[in-house]
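Only one protein chain is missing from this complex, and each of the others stays in its spot.
Entry: chain A
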Amino acid sequence: MSDIPYALPDAAGHFGQYGGIFVAETLIPALDELRLAYDEARCDPAFIAEFEYELKHYVGRPSPIYHARRLSDELGGAQIYLKREDLNHTGAHKVNNCIGQAMLARRMGKKRVIAETGAGQHGVASATVAARYGMECVVYMGSEDVRRQAANVYRMKLLGASVVPVESGSKTLKDALNEAMRDWVTNISSTFYIIGTVAGPHPYPMMVRDFQTVIGKEAIVQMPELCGRQPDAVIACVGGGSNAMGIFHPYIGYDEVRLIGVEAAGDGIASGRHAASLTAGRPGVLHGNRTYLLQDANGQIIETHSVSAGLDYPGVGPEHAWLKDTGRAEYATIDDAEALAAFHRLCLTEGIIPALESSHALAHAMKIAPTMGKDKVLLVNLSGRGDKDMHTVAEKSGIQF
């Protein structure tokens, strides 16, 4: 299928020194059960066929690739292509993974799924698939995020999920993750935990990546059809890093394709108010894996900031940590102002409203395109649509609905 030059993670879930299973003993049986079930499912042709059917008929895949011609012309350099994950059902790449995990939950006989969410996109995707497969769904969400993302909270409730506001710690995504882990360890036999990104204890980073690689696999077929060759660079935003792993991984064996992850610089790296764990963090252990973390000198996890709630996380998937150290992928940063400018520009030049997360990847493409020849090709993973960000953008522009 692919010529990925490495077979990672290893059996213990390690990507070099990263990844692993850093959890309390009480969670080990749940992870063992999950690993065995996934090892079986991923080799089962019936499971794969059903996953592909769901992606096609429920999500609407393959998502198209679109040549942003006006934007490229205005910038006067490399041609920018957009992988349109924003056109998926529920409006982002998150649903690819949720379908895979919900199918696995059903196969394991679990009738209850739980999820953590920051902005609410993974919560909405989880609630969506739970409704689709007739499962009870509980979504943990920091109380601060519940307040900021009222529309998504309502959306989850419409889909039949209960949303539990988390009051501990910084009341944001990382605390929601802690709380979901506690629920899981307490309700292990009945409950499947749908993690939304390529982080957490093994097998999550591998499993979520595998479900998301549909993005890159499609792109590898679509790009030659569209422009006769593979892109010079693939660009994706990185919070936990699932959309980036999904599009990067199938390209890892294509040495001539640069892989560029874009982290959220918030108010600027120098301000300390950002979410750029790979750029400004140090390796450590959080949420079940070893990876780059934003932490203080004493090893306490620090609060992050980004205009985009989906990138507002102090860690990052362990495979990204490994790709950074090996040099196969490079990681850049884009601050809030640059992301917002890219957001507005895509609205006006192409009639596409991107998610603020994806706007980071787009902003980086817009930054480097003018320095490249017109024959060069950049593929940006437009991981989600921006409807959910209306309030944030309006607020930044001083507009009230």
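Operating definition for what follows: contacts are C-beta pairs under 8 Å (C-beta built on N, C-alpha and C of every residue); 3 or more make two chains touch, one makes a residue touch a chain; residues count from 1.
Keep in mind that, in the parts below, contacts and distances are computed from a predicted model.
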- Task: Among "Thiosulfate oxidation carrier complex protein SoxZ", "Tryptophan synthase alpha chain", "Xanthine dehydrogenase YagT iron-sulfur-binding subunit" or "Branched-chain amino acid ABC transporter permease", go ahead and choose the protein name stored in UniProt for the chain not displayed.
- Result: "Tryptophan synthase alpha chain"
- Query: Which is it among A:146, A:159 or A:293 that touches the chain not included here?
  - Reply: A:293
- Could you tell me which of A:174, A:320 or A:364 touches the chain that is not displayed? A:174
- Task: For chain A, enumerate the residues touching the unshown chain of the complex.
- Result: 12, 20-29, 168-169, 174-175, 178, 181-182, 185-186, 188, 282-288, 293, 295, 297-302
